[in-house]
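Not every chain is included here, but those present sit where they belong.
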Amino acid sequence: MTPAEEEARERLAECGRALGRLGLIGLGGHVSLRIRDSDLILITPGGGLDKTRMRPSDLATIDASGKRLAGPYPPPIETPIHTVVHAARPELASVAHLHTHWATIFSILEEPLEIVLLPGACLGGPLPTFDEPHLVTTPERGEALSQALGRAAGVLMRWHGVTVVGSTLEEMFNRAVSLEDNARLLWEARAIGKPLPLDVAQAAKDTANPMVAERTLNYYVNLERPLDQQRHTGRSAERR
Amino acid sequence: MTPAEEEARERLAECGRALGRLGLIGLGGHVSLRIRDSDLILITPGGGLDKTRMRPSDLATIDASGKRLAGPYPPPIETPIHTVVHAARPELASVAHLHTHWATIFSILEEPLEIVLLPGACLGGPLPTFDEPHLVTTPERGEALSQALGRAAGVLMRWHGVTVVGSTLEEMFNRAVSLEDNARLLWEARAIGKPLPLDVAQAAKDTANPMVAERTLNYYVNLERPLDQQRHTGRSAERR
């Protein structure tokens, strides 16, 4: 195993456990990470494994077509989500298919999932939708999903869940967490009133950057780290 | 004890603990499983026992009339739910009476519990209702409930809860979990808008099958299994 794959396995497992503790990946979600300087992709297995205890050695290494090259478990049935999107957007490092509770509400409504929180500005605006009542189990369906996603930060999958992407693992994770926080707050605000519109471009200047994304993933990983291994990352008043 | 009963006890206790951790069985729920190649039924006891720590030896073995043949605790007062439904539908392996929170909301409303999530397609469509303001404590009430259930995957019991059935333990469990997920999302969508109709028959092609059901139960049991006993089941991209 190359050092790049070894490092990618550590980071993806760590990220997967964090998504598991947050309840964002659950039974049917999976996340992939491109191994740096290669066409290989690491992916979390499906099959009903407990994601909150995912280990680096549990992950599958697949090639661009989805064929398993390493790992004890086969890739999930919806692997075409990952292979097709990674091929269409080589600038991406990570793709996640998640069954995030609050965002999924908006997948079954016409109303757009508007951005109403400063951190939500990392999404750029309301996500597009993928409208087929299907699991994405074939390259053809992966292609349709990829078309629906376009250049966006993610796509709502009607009656199903979301797919979120990032140019880094941290960006994907930060978008997934911010999407869910934003969706919950938007739902609650709409249940009793009309949310005040947010200037998303303005907010993005403060919140849509790599240091914010790095801090978000670091925070959720810190929750499982022993006290003497806590890491401090991101921006501070001193580095302003 | 026959090997068939021993195996059934292991599986039902495992399933009961999983329903307990999910909060679906709680104080007043109970689940039964027909012992294969027999007329005997295993049932989880009532009486206020903690279901999250249910052991195989805690279960009662009853005959078709509800008479206890083995087990340290008497069967629950609503045992007629199980005996009557098992008699009316011999193709069933498992019957569960549950106080599932989100589905019960729809038991006290006229509006149907529409299917709005791909996994919910395993329910076939909105469940029928049982409209009597009673616990099901007699064969006569069991008969009325069974009539209300008909050939459906389950029945909403007004002001009370649900009964869900399956031709396997896995199918019953997958239906119970999917019903609750679907009911929560439907409630939330309806609180702020009008859900987009799902083509349930189309969705069922992807999600209403034994491998999906097997994976669902396996996932929730994996959560209590030690890491070296995690099991991978269900469909994968390789078995597509």
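Read from first to last, the chains carry the letters A and B; within each, the first residue is number 1.
Just so it is clear, a contact is a pair of C-beta atoms (placed from the backbone, for glycine too) under 8 Å apart; a residue touches a chain by one contact, two chains touch by 3 or more.
In this text, all values refer to a predicted model and were calculated from it rather than measured experimentally.
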item	value
With 2 copies placed, total copies in this complex	4
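Going forward, only the chains that are shown with their structure count from here on.
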item	value
Rotational angle, Cα trace of chain A fitted to chain B, multiple of 5°	90
Chain A - residues contacting chain B, complex	27-28, 45-50, 52-53, 55, 66, 68, 73-80, 101, 104-105, 108-111, 133-135, 137-138, 158-160, 187, 190-191
Complex contacts: residues of chain B adjacent to chain A	116-119, 184-185, 188-189, 191-196, 198-199, 202-203, 206-207, 215-216, 218-220, 222-223, 225, 227, 230-240
